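Below: one structure in structure tokens.
Excluded from the complex is one protein chain; the other protein chains are retained at their positions.
Chain nomenclature is as follows: A, B and C, assigned in order of appearance, with residue numbering initiated at 1 for each chain independently.
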Amino acid sequence: MDERAMRAVRKERPEPGAVLSRLPVPEPGPGEVRVRVAAASVCGTDVSVWHWNEWAARRVRPPLTLGHECAGTVEAVGAGVDPRRVGERVAVETHVVCGRCLACRTGDGHACANVRILGLDRDGAFADRLVVPATNAWPVPDGVPWHVAALLESFGNAVHTALAQPLTARTVLITGAGPTGLGAAAVARAAGAASVVVVESSPERRALALRMGADAALAPDEADAGAVRAAAGEASGVDVALEMSGSPDALRLCLAAVRSAGRVAVLGLAPTAAAVDWAEGVVMRGVAVQGVTGRRLWQTWLDATRLVARGLVDLSPLVTHRFPLEEVERAIETAAGGHAGKVLVEIGGGSP
Amino acid sequence: MDERAMRAVRKERPEPGAVLSRLPVPEPGPGEVRVRVAAASVCGTDVSVWHWNEWAARRVRPPLTLGHECAGTVEAVGAGVDPRRVGERVAVETHVVCGRCLACRTGDGHACANVRILGLDRDGAFADRLVVPATNAWPVPDGVPWHVAALLESFGNAVHTALAQPLTARTVLITGAGPTGLGAAAVARAAGAASVVVVESSPERRALALRMGADAALAPDEADAGAVRAAAGEASGVDVALEMSGSPDALRLCLAAVRSAGRVAVLGLAPTAAAVDWAEGVVMRGVAVQGVTGRRLWQTWLDATRLVARGLVDLSPLVTHRFPLEEVERAIETAAGGHAGKVLVEIGGGSP
Amino acid sequence: MDERAMRAVRKERPEPGAVLSRLPVPEPGPGEVRVRVAAASVCGTDVSVWHWNEWAARRVRPPLTLGHECAGTVEAVGAGVDPRRVGERVAVETHVVCGRCLACRTGDGHACANVRILGLDRDGAFADRLVVPATNAWPVPDGVPWHVAALLESFGNAVHTALAQPLTARTVLITGAGPTGLGAAAVARAAGAASVVVVESSPERRALALRMGADAALAPDEADAGAVRAAAGEASGVDVALEMSGSPDALRLCLAAVRSAGRVAVLGLAPTAAAVDWAEGVVMRGVAVQGVTGRRLWQTWLDATRLVARGLVDLSPLVTHRFPLEEVERAIETAAGGHAGKVLVEIGGGSP
Partner (left out) sequence: MDERAMRAVRKERPEPGAVLSRLPVPEPGPGEVRVRVAAASVCGTDVSVWHWNEWAARRVRPPLTLGHECAGTVEAVGAGVDPRRVGERVAVETHVVCGRCLACRTGDGHACANVRILGLDRDGAFADRLVVPATNAWPVPDGVPWHVAALLESFGNAVHTALAQPLTARTVLITGAGPTGLGAAAVARAAGAASVVVVESSPERRALALRMGADAALAPDEADAGAVRAAAGEASGVDVALEMSGSPDALRLCLAAVRSAGRVAVLGLAPTAAAVDWAEGVVMRGVAVQGVTGRRLWQTWLDATRLVARGLVDLSPLVTHRFPLEEVERAIETAAGGHAGKVLVEIGGGSP
């Protein structure tokens, strides 16, 4: 391969689809590093941008390299970055935060008001090379294989949501068993939850949920609040509900199934305004609701890395499909189908 | 007065209104005390029960003595209660909790799943005498006059909502300046909030809000998120929003005006399911929403009592109207008008 | 057996030892229940009282029935207690709290300023029957055998200490592997700790620690801060240290081994004032230290019960010795030896 050129999946115009192009290898600027991408995984956001739905059309300004969840090896550093980082295995935090806004200044950088996101606001990870700020390249121990390292960003969403409250000895409902919900089920199991009940429409994903550590997996049409409470073994309601699906019905189920003074953490993005019974569901029962976005910088990365590196969570079953970079469109469509676990795009990774 | 009989405002039948009747003085059972009521205040709930709206018709089973917010003097104790409590000045917690449900057992008795409420589920406080569990009779120092002591239960809602998060050096929005919102403004000011912005439709209540410590009081039609942020002196959004009105529009304003990673505490009861933009308002900005009900048992009572007893909050301006028990209907209608502060029913209180 | 008499281990006089006597079966007063004791376990406190050390001589006023950790069946209830509780299997909370002090009133009843303790301040559990307040009799599911149920009070100390901070994905040091330290190791493992390092002088107990879930068990003379950090796999120091031994050296090790901004929870009772380097150990590194006493009422009991009932923690290996009530002195001396796990006194328990 020509060391000055690289492959990249480019959306050239504001329309559906993208093309595999050749681009010059980018140089890292001050404070940045260049990563040789080993593997990337497909996120629902990637599907939206590829399909160019209404949200994507509003948000994204082509031309742009797509993709964001990835892992690889640092191969060059910009001015001011420790040159010993060359050769470091890293996973990539895809939120580039400003460091100056009120949230960034007070320990909540994950909620940065000026965040720029790889694959949305600047060139992303479906490419041989990627340039990111040095702090966004998170070191990964040798024992973590590429296909797991590439999942750490997405798994970080699961960790952030799950560990937003204590789970040990708590009863837990998870609505949605896409890859992030499945990761949350694994975290809840690793954290010693008293019971983990998953609600999910896809039978494949329900089966995967049980494999990842759920005690029960229900279809939405059989999962009212009573059924959830019964499955959790606690008639008073679950202590914690994690909404990972983006479905307003699921959000309402979380509020109905949680116990008085319980907690609901919401990662799923409902497409439109969702009506809920605030008086009964939130106020009169003293329920706490936590919106969750991104990953805490960097507590979540530390937690996620330790969970996989020390064998407390095994993400391997999540990877149900793998494609080379040339077949990125098949990867996107497989993820779009709603029955897969995590879909991996293998780019430059050797073993491990 | 015949010591074996007493006056009581009774709803005899499932229909609007109530009558001032004579009833036998009740005897306290085991673990209970009898309180000679000095003063009671009128709550929105009392108005609903009096007017017999849809909610009241579903919830209340006459016959019943109305009213719940009150203060008075312990005059008799039941079996197992320290007889030295006779003569004690007390304010009354109106939630009688079960002590056995999951919430009660884990420090969240305010969210008891089996709560019974004075004036709704058992005889209330618009009467010369009232019987409650001994633990529900909270001691009040001598320096707190009856008209303030009678407000402690209602003020407790304000304290619970306001102190559900740190307020010192924080920018605060309060939507709704009914008596509870006004109390919250006073607490925020006492707690050293950086700024306190109130949004309220009644001009009288806006004026009262400024008197209770708000820095700015806006009418709803001039109060979009930008105006609130400007009034709070923080373009990034307020750190904390307290929803005390029950209006879905106000709830949406809270979510729009709060900063990324900020907090919203909700005490107001929206009458129907309220649609909010969860993705933008809660999830993507990492906002925390806390439903608030009742008063923490008994941290809130301790806090509320200290705030008034040590002169940190002056509740006197809240009392805008006073009526004798015979004029309870006028008291109810004055409270129903939406422009009053707190309406007091004076029953048996001498000085102080 | 005469149903009006029972066996009880009595300390009759302020001196070492105790005798197995016959006493009338006690009647439960208002709000109390009588428990038919199935099994009790031996605590270090029981040893102190039996041996009549200086602390015991100061604290205890004979005559008194000894013992406190126990489980059994409710067989009679006093006035005001639900008679359906007869037949209920229970474990016993041995702290009888006042419910009126500042700590009790603000959610911290475990730190009651007027606590009275079974076997110290009122008759205890080394007896066929025991009378306690009804709230102190905590229901235990059928699947939990007596020898585990009897350990729940002691295990509750471990749960309270361990869950005083998040443990999932955290590195944890535990100093002292007596029964409580061993229980804490099991909780840390169940909670998904990244690593659990135990420091303990007894080789038997170190072996037991590994069996209960520790990743490493070090002898004190090989365990300086560096060795602990190495064993935990985190050169910066452990996130959490749990001091369960009462040794000042162990406390100093906890402060030396914990990372900057880490947490130390202390359950062990140092016999005398212990000198530590506050400036370096606590202040300049921003460390938090939490004193732990008793069990949170009743969150800890809920957590402990779920952990054992749902199979997340197996306490059976902790029970290394069993004696009938007649051999209580051998039970005491075995516990006093410092090499046992938990020593059980079997009183009236059938299966399970």
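Basically, a contact is a pair of C-beta atoms (placed from the backbone, for glycine too) under 8 Å apart; a residue touches a chain by one contact, two chains touch by 3 or more.
Keep in mind it's a predicted model, so treat the numbers as computed, not measured.
Among the residues C:72, C:192 or C:268, only C:268 touches the chain that is left out of the figure. Checked against the hidden chain, the listed residues C:65, C:106 or C:135 yield one contact partner: C:106. Summary of contacts with the chain left out: across B:167, B:282 or B:315, the touching residue is B:167. Touch with the chain that is not drawn comes from one residue among B:190, B:209, B:288 or B:318, which is B:190.
The omitted chain makes contact with chain A at the following residues, 30-31, 79-80, 99, 102, 105-107, 135, 296, 298-299, 302. Where chain C meets the missing chain, the touching residues are 101-103, 106, 108, 110-113, 234, 236-237, 246, 251, 259-261, 266-279, 282-294.
Mapped onto chain B, the footprint of the missing chain covers residues 159, 163, 166-169, 187, 190-192, 194-195, 233, 302-304, 306-307, 310, 312.
Just so it is clear, only the chains that are shown with their structure count from here on.
Bringing chain A onto chain C by least-squares fit of CA atoms involves turning it by 180°, to the nearest 5. Because chain A and chain B share one sequence, their contact can be compared position by position; here over half of the interface residue numbers appear on both sides. Distance from the chain A centre to the chain C centre is 41 Å, each centre being the mean of its Cα atoms.
Residue positions 102, 106 of chain B each touch two or more of the other chains.
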